[in-house]
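And then chain A:
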Amino acid sequence: MTAPAIELKGISKAFGPVQANKDISIRVSPGTIHGIIGENGAGKSTLMSILYGFYKADKGEIWIHGKRTEIPDSQAAIAAGIGMVFQHFKLVENFTVLENIILGAEDGGLLKPSLSKARKTLQELAREYELNVDPDARIDEIGVGMQQRVEILKALYRQADILILDEPTGVLTPSEADQLFRILDRLRAEGKTIILITHKLREIMEYTDTVSVMRRGQMTATVKTAETNPEHLAELMVGRKVLLRVDKVPAAPGKPILEIENLNVVDEAGVARVKNLNLTVRAGEIVGIAGVAGNGQSELLEVLGGMREGQGTIRLNGNPLPLSGKGSDARARRASHVAHVPEDRQREGLIMDFHAWENVAFGYHHASEYQSGLLMNNAALRADTEAKMEKFDVRPPDPWLAAKNFSGGNQQKIVVAREIERNPDLLLIGQPTRGVDIGAIEFIHKQIVELRDQGKAVLLVSVELEEILSLSDRVAVMFDGMIMGERPADQTDEKELGLLMAGVAGEAA
Partner candidate 1 sequence: EPALIFDLGGKFDKSFNEAAFTGAQRWAEETGESFREIELQSEAQREQALRRFAEAGANPIVMAGFAFADALGQVAGDYPDTKFVIIDMVVDAPNVRSVVFNEHEGSYLVGMLAAKASKSGTVGFIGGMDIPLIRKFACGYAEGVKAVNPDATVIANMTGTTPAAWNDPVKGSELTKAQISQGADVVYAAAGGTGVGVLQTAADEGILSIGVDSNQNHLHPGKVLTSMMKRVDNAVFQAFSDGPDLQTGFSVMGLSNGGVGFAVDENNASLITDEMQAAADDAAAKIATGEISVHDYMSDDSCPALSF
Partner candidate 2 sequence: MDKMPKWADVVLIPLISLILAALLSALVILGIGEDPIAAVKLMVSGALGSTYGWGYTLYYATNFLFTGLAVSVAFHARLFNIGGEGQAMLGGLGVALVCLYIPWPHWSLALIFASLGAALFGAAWAAIPAYLQAKRGSHIVITTIMFNFIAAAVLNYVLVNLLRPVGSMDPATARFPEAVHLPSLHELLAPLGIAFSKSAPANVSFVLAIVACFAVWLLIWRTKLGYEIRAYGNSEPGALYAGISPVKITMIAMLISGGLAGMMATNNVMGEAERLVLNSTEGAGFIGIAVALMGRSHPFGVFLAAILFGFLYQGGAELALWTSIPRELIVVIQALVILFTGALDNMVRVPLEKAFLALRREKA
């Protein structure tokens, strides 16, 4: 047996108080695709970044092709033949493709010769792997799919024979993803070793040779893909049996609560994000918006929540809401009984340095029950917080703890408690269970369903198809800013939605 292409022994890494990796060991055979799965925050990216020399491990050894190798920085990793495509691309936005590719791998002190040499090499690589990109295009002018190609080309240009890809398909359409996997297949056939981090069990099952599962900073198992199944992997990931469906009675939709007509949103860069969108959400139903990240779902939620401006018409209980200018901000939305659980709780939903009790007022700090005269009634706020913490089982139930000191799931519970307890007519909820453990997922799902059952409208956005399918009553798929199609949740499946998500029009599917 040949030596493993990569062997990690006892890798540990802490970020301050967070133990991201704990004593991790793993072997990857040459010429294989090795998958790594695990929940958000399990430590996958950290582990790979250590292999690539981006972080330095606190403990542990790295062996490459049977040789103990010190990788103090990325330069050493590159020298050892490792290339990595990060979850968040590492490209210089105002440089051209060519400049990005030679950065750090120039020949000699002058740019001209390096650039012309790289241009030639790039042409060869493009031909060989069907990786066509315009070498003179600026990164900020090309799409994410293209940017990912640049990242792969960067690695190939440096003659990597071990390629790490961190969640490469999260931003790709299914067809772009298929093309990526064709390239990966070809690379594997050439004897290159590939590590693939992904959340998608389908990709693991279809394309990998072996798979490792991480949970809470530890490696829980490494198995041959052929010898396992999705349920088993899911169980390994979360540490217990996964309940994939939500218990709920069939919906009894009532009058329309939210009506969206011809909504358009243009972002700061002038790109149209939402295009002529029409959608209705009725009382007593949960409408799920599915789609690949970046197809306008976030902007839709933000417009509805009053975080950005748009054009078109939206009505709440029949009354039009302004989409720009006065009265279009989040405060006005809350005043008209729209609650919003944002997609990114740490960036938007919470002020991480505020105490829990301050966060419970966040967005509702104008509410009369929180005031006493000109000042804020902090005592009332704290009492309210204690009540909510109790009801939502926030742990620890300490109003004085800063938001950043709660775990992800408990942070989410604080946000959900704040929004749902306002008893809104419409709940906007984005990625409700991202990075939240399974117990909390069940709890949060239950709260959402309960709200629906009280006759409220819920608009759910999630990139997790499973969550969409199990929680919604009706599913709308967004692609390129438009609704590609709507389906009752119990009359569709992942396959059909996947096609819609790729922009294949509903009728054809």
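The rule we apply is simple: contacts are C-beta pairs under 8 Å (C-beta built on N, C-alpha and C of every residue); 3 or more make two chains touch, one makes a residue touch a chain; residues count from 1.
Selection rule: all candidates are chains of the complex that A comes from, given by their letters.
Keep in mind it's a predicted model, so treat the numbers as computed, not measured.
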Complex partner of chain A (touching, any copy) among 1 or 2: 2
Of chain A, residues touching candidate 2 in the complex: 16-17, 305-308, 329-334, 340, 342, 344, 347-354, 358, 361-363, 365-366, 371, 374-376, 378, 402, 405
